[in-house]
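As you look at this complex, bear in mind that one protein chain is not there, while each of the others sits in place.
Labels A and B are assigned to the chains in the order they are written; within every chain, residues are numbered from 1.
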C-alpha cells in the first residue's frame, strides 16, 4: 500500500482537476457517467475477474439500489427522512447488499454455467416484476425524484451537475479504495484461489461456496453504491437500469478493459462511456462500429486494453520500450488510413443523396470516383499494415529479449 | 451527385439538414450574438473544447469560410436514430429536415434571412440516453427540442426540462412534443415549457369509439394491448367511452401482454377467437402490431382491427392485401384523398427527395410552421418568447385544417381522421406497396376539444 501511495494521490488529484479541463455541460455529464460506471464495472470485476463468477444479472443490484435511492430522495423531499443526500449511495449500497445476501444464498452454491444461468434467470424475473409492480418501480416510465430538497451539505444544494460530480468523485475514490483493499484481504485472496482451483481450495479446508458468497455480497454492495450515485445524478431510474442490456454492458466494460487487472474495468468504463456518448452524435452506424470493435478486441486483445498496456512491461524493464515507437507508428498510420476508408465506405453507403465530407473531400454515393477513392485508400491501408507487420513483430521480439545478451542480438 | 474534388465544402457534421447554410455554423465561435448572455458564450467556448474530446472527428472535416450571413436558427430533433426503434425516428427526421428546407430555407430563411438547421439527437428511445442527449443539447445551445416517440421518454424529458429551467434561469429549453400521447403531459404533469402537437390518447379514443359506436353490427369488442401506461390508457378509456356510447356492446376481453417480448401472438388470438369478438381494439405499435395483425389474419379471424399505429415503416407492406378493409387507424394527418394542392405538392416534393420514405407525421410540419410563426411574431428565438406566442395561437395548416393551441394546457386541437388500409382510391401509398390509407371519417377541430386538469405554473419574467 505504501508503495502505491503516489498512484492513489495521482488518482485523487485527477478526480479533483478533471472537471476544470472538461467543463462544458456535456463534459461534466460524461464525467458523471464515468464515476458511476467505474464503480459498477469494478464491482462486476469482483465477481468475474477476481472470483471467476460469470454473471448475466449484475444490473439487478445496481438497479435495486438505484430504485431505493430515488425513493429515499422522495422521502427526503417529503421530509419523512432527514439526512443529507450525500449519504444516498449508502442507501443504495445497503439495498444492493441485502439483495445480494438473499440471492447469493442459493445462487453461489455452484460456479460456472449453473451460476451464470441462475443469474440470467433471476435478472429476467426481476425485470419482469419491475414492470408488474408499478407502485414501486413506476412501470416503464420509472420513478423520479429531486435531489435539491434535502438539507444543504455545507451550503451546497446540488443544483448543478458539477456539484454532483464532486460528490460522485468522492464516492468513486472511497469505493475504489475499499474494493482495492478487499483484494488484499484473505477473503479477496481466497476468491482468487477458488476461481483458479476450487478443488484445491476445498481440500485445504475452505468452503468455496462461502468464499464465493462473500465476494458476491461485496460486489452487490458496491453495485448498489453505483446505483445510488445514478439516482443522485439523473434523479430518476427506470426498468432499463436493471435489465440484461445494462448487465451486458458492464460485462463488456470489464472485459474490454481487462479482467485480470484491477485497473482494467476502469479503462473499460472510460472507453465505453466515451464511445457511447460521443460516437452516436456523429453516425447512425455507431453501433456497427462498436460491435466490430468488440470482436476485434476479443480476438486480438484477449486480456483487454489494460492487458495490452501491461504487455509492454518486459520491454519497459529491458529499457527497450523506445525501440517500439517507430515500428508502432509505421503500422499505425496505414491502419488508421484503412480505418478511415472503411468508415467512409460504411457512411457513404448510407448517405443517399447527401454529401459525405471526408478530409476536405466531398464524396457522393452516386459517384463511382468516390467509391474508387475510398476503396483504393482501404487497399493501400491494408497493404501497408500487411507489409509493416513483420517489422513490428521483429521489433517486438527484440524488445522482449533480456538485456543481458544485448549486443549479441543486434545484427 | 458528383464528386467535387478539392472544393473545400464547409461542413460541420455529416448530418445536416441543408448544406449550403452550414458555413454559418462555424461563425458562432467568432461572432457573438447581441442577445447572448455571458453564460451562453461560455458554453459556446467549451463547445470547442468538447470537439477536442470527440473521437468522431474522423468523419468531420472542418473548414472556415467568411462569415457573411447570419447564424442559423438551430432546432434539436431528439428521437431514436439507431437501434430497434430507429425507423420511426429516422422517418420523422426526414420529414422535419425536408419541411425546414421546403418551407423556409429554400425561400430565404426566417427572421430576415436566417436558415433553419436541424440537429439530430439520438436518444435510442431510452430515458437515460434522453438525459445524456439533453445535456448535449444544452452544451450546444439548442434551446428548442422536437421530440415524439415514447411517452416514457417524453415524460422524462418534460421533467428534466422543468428541473433544468428552474435551476438555470436564462438558459431555458422548450419541448415541442409531436407524437407522445400520454394524457398526463397536458394534464397532471403539464408544464409551461411543453407543447403537444398531437392529440392525446383520450382525445383520439373519443373519436375512435364514436366511430365504433356507429357500426350497428358490432355487439362485442376485444381489447388487447401492451402492458404499459399507454396500453392501459387505451384499455380503460375504451371501456369507459364505449360504455357511455353503446352500453349494448360487450367488452369480451381486456388483455395485456408484455411489451416487445411476445414471440407468437397465436395463443392470444385463440382467446380472441373463442371469445366471439366482432372487433379488436389495440394500441400496439411496431413489431407487436405487425405480429398481432398477422396472427389474427392467419387464424382466419375476419374482424376489423381498430388501431393507432398500424401503417408505414414496413407495416403496411407486410400486411398488404391481408389488411385490406380490415385495419383502421385513428390519426391526425388526413390521408388519401389529400385536402389541398399545397399539401399534395409538399408530398410530391418529399417523395422526389426520399423515394423510399413516406410523410409519416405531417404534424411535424405543422409544429415547425407554428414555432416559426411564433418566432416571427416575437422576432426572437428565446424559448420564453416563443412559448408566449404559441399560447392560444390559431393556425391554418397546408392541408387547410384549423389548428388551435390551447393556452391553458398547451394542447393542440386539430381535426382527427379515421382511415382504413386499402389499395383503392390511393394517390399516395405507404411503403411503395400500392396500399395506403383512405380516410373514412373525420371530426372537426372544435369537436375534439376536451376538458383538462392542468394547473400550470408560469415562470415570472
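The definition used in the following text is that a residue touches a chain if its C-beta (ideal position, glycine included) is under 8 Å from a C-beta of that chain, and two chains touch if they have at least 3 such contacts.
We take it that contacts and distances are computed from a predicted model.
According to UniProt, the chain absent from the figure is "ABC transporter permease", selected among "glycine dehydrogenase (aminomethyl-transferring)", "Cytochrome c biogenesis heme-transporting ATPase CcmA", "ABC transporter permease" or "DNA repair exonuclease SbcCD nuclease subunit".
The residue from A:10, A:151 or A:302 that touches the chain not shown here is A:302.
Annotation: of A:114, A:311, A:375 or A:393, A:114 touches the absent chain (contact as defined above). The residue from B:256, B:395 or B:441 that touches the chain not shown here is B:256.
Counting the whole complex, the residues of chain B in touch with the unshown chain are 84, 86-87, 90, 227, 255-258, 260-264, 266-268, 270-271, 273-274, 287, 290-291, 294, 298-301, 313-315, 317-318, 320, 431, 433. The chain not shown here touches chain A at positions 48, 54, 106, 109-110, 112-114, 116-118, 120-122, 124-125, 128, 132-135, 244, 248, 251-252, 255, 259, 285, 287-288, 290-292, 294-295, 298-299, 302-303, 346, 349-350.
By our rule, only the chains that are shown with their structure count from here on.
Our note on geometry: chain A versus chain B, Cα centroid distance of 34 Å, whole angstroms. Residue ranges on chain A touching chain B, taken from their complex, read 21-30, 33, 128, 131, 139-142, 144, 146, 148, 159-161, 234-236, 238, 240-241, 274-275, 277-287, 339-340, 343-344, 347, 352-367, 369-370, 373.
Within the complex, the chain B residues that touch chain A are 1-9, 11, 13-16, 19, 43, 46-47, 49-50, 53-56, 58-61, 63, 81-83, 86, 90, 121-122, 124, 126-128, 131-132, 135-136, 138-140, 151-152, 155-156, 159, 163, 167, 227-229, 258-259, 353-354.
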